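Here the complex is missing one protein chain, while the rest keep their positions.
Chain IDs A and B follow the sequence of writing; residue 1 opens each chain.
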Amino acid sequence: MSLLHVIFAPGLFSSPSVQAAMTVGGVVALVCAPVGVFTVMRGQSFAGHAFSDISATGGSAAFLLGISPLLGFALMGLAGAGAMEALGAGRHRGRDLVTGIVLGAGLGISALLLYLSTTVHTTTGAAVTVLFGSIFAVSSASWPTVIAFGAAALSLVAVVYRPLLLSSISPDLAAAQGTRASLVGAAYMGALALSVALSALTIGAILSTALLIGPAAAALRLAKTPGRATAWAGAIALGSVWAGIVLAYDSYGWPPVHQGWPVSFFVVTLVLICYLLAQLPAWRGR
Amino acid sequence: MAGLFSGFMVDTWFEASVVAVVAGTVGFFVMLRGATFAAHAIPQGAFTGAAGAALVGANSLVGVGTFSLLGVVAIARWGRRGRHDVVIALCLVTLLGVGSLFLSMSSQYAEQTFSLLFGEPLAVSSGDLVPTVLLGAVCIAVVVVLYRRLVLSSLAPELAAVQGIRPERVELWFLLSVGAATTLALPIVGALLVFSLMIGPPAAARFLTNRPAGAIAASGALALATVWASIVASFFSNWPIGFFVGSFAVVWYVFGRELVTWRQRRLRNGQRGMARRSGPSAVGLAR
Partner (left out) sequence: MSTSPDLDRAAGVAPLVPPLPGPEDATLTVTALSVRLGGRAVLQDVSFSLTAGELTGLIGSNGAGKTTLLRAILGLQPISGGKVHLGPRRAGRSIGYVPQKVVLDPDLPVRARDLVQLGMDGHRLGIPLVPASKRQQVDRLLASVDAFHLADARVGALSGGEQQRVLIAHALATRPRLLLLDEPLANLDLRSTQETVTLLARIAREQGVAVLLSTHDINPLLPVMDRVIYLAGGRAATGKTGDVVRSDVLSALYGHHVDVFHAHGRVFVSVGEEHREDGCELVVDDCAGSSAPYVGDLR
């Protein structure tokens, strides 16, 4: 009885903010799973990382303008995808350089917007909220948006699933089958931008890559087919998010400041642990 | 205007200049080797060190330096050359999370988060002067001593191996210099903008000259210009310095690309002029 109380501190399940966090976090985890699997398969982890930093700019803007942070994350992510395509970030040569430069600019703009937030709204903590997330602060008013974005991302993936799968394995094979690489790529990028935005809402812009890449990378170690990998990724992501929320709630009394440890820290650490555990069989065999 | 060069600002100017020269020089090799991932990842790990140092009240330089070193060792040991390894990326993101944990435990969560991520040139203290200069001098010395090996192993590791150079050794020294540049630059421009300071100037410098030595000098000069202009702008506008550093990187990149396009256009116009004068056969000969 007491052990259960330690793990699930009293009031956990009845707290409305926890319920909201569990719901939103759950939806986000399940959306990130298939998109993340494709991202890792296509070797585009850096693009995912780029989206994280870019969405930070959107989140900062949203904070300043007082609109929903999710909208800020998403709009900026989609705009960033378009900008990167326009700047020729798709071509491999020099891709990393231009991506890095755009990211840096985006982060610089975030800095400015967050600073302006503190002067305009006289609130501190904007940086923390945008960059490191605060899922407990997600209001139930944003649930429809969350679900809409999640559904959109999943639909994009579902629609282009087969050509996406083929082109992830071999772009030449896909081209030979007549799939329009640009359309498939655009659909994927759209899904990626939305997923990153959702993840940024959950654990913060700077950390959002972890929820996207971590469970997917672990799942691809554990399963051979994309379908099963998606299932594993969903399970790992879901487990990490929910366990993170529980731990964050429990940590309210922990030292040193007795204000709780950040949720995002727990989620990201749990994701890493799952990934390392998934690597164990491979490491043992070496 | 007077405040810009007043007492405590002198420290800032001096240290920032050292930082700029080091970052510009190391950044040249980051560009040469295409090591954007390492240059992006090491500052992230360093952020955690800074946060930890802030929590326990230790010297920030020590915290940043230690975690930069850890990042260097991790990438040297496990990272594949230039590749965005999922493991490293996950470890570094987790480190960022740990950093946010450390900061959450301090009493100045929000302010410190902001200044560690986006820079705070005014927080430079005169006590950091000597270590900064020393570390900067050591970093530059490493680059100078290993200059030829760095260039050759960046161009073609096989050619270096044939000369008895061990590319992994050179890579380790290179990463150490990135770690040193990160340690110096993080307090001033912030963890998230160290990368921009390192690769923005070389992105233009590489088109200003054909020679590697000239490009390094140009890179250092552009980095100085970046830092100085950013300090001035930040001083007067109160806007965070990271914003200016990030924006300048874009300016340098675009400037470099435009320079190339302009030159190509001039070359083509010259060819066309020649063709008009001496007939169509001349165009094929000109390169």
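Definition applied: a contact is a pair of C-beta atoms (placed from the backbone, for glycine too) under 8 Å apart; a residue touches a chain by one contact, two chains touch by 3 or more.
All values derive from a computational prediction rather than experimental measurement.
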Subject >> Options B:209, B:237 or B:261, residue touching the unrepresented chain >> reply: B:209
Subject >> Absent-chain contact - pick from B:137, B:155 or B:232 >> reply: B:155
Original post:
Which subunit B residues touch the hidden chain?
Top reply: 32, 34, 144-149, 151-152, 155-156, 158-165, 205-207, 209-215, 260
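By our rule, only the chains that are shown with their structure count from here on.
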Original post:
So how far apart, in whole Å, are subunit A and subunit B when each is placed at the average of its C-alpha atoms?
Top reply: 27
Subject >> Touching residues on subunit A, where the partner in the complex is subunit B >> reply: 40, 43, 45-46, 49, 53, 96-112, 114-115, 124-128, 131-132, 204, 206-207, 209-210, 213-214, 217, 256-257, 259, 261-262, 264-265, 267-269, 271-272, 275, 279
Original post:
Which of the residues in subunit B come into contact with subunit A in the complex?
Top reply: 31, 34, 36-37, 39-40, 82, 84, 86-87, 89-91, 93-94, 96-98, 100-101, 103-105, 107, 109-111, 113-114, 117-119, 190, 192-193, 195-196, 199-200, 203, 238-240, 242-247, 249-250, 253
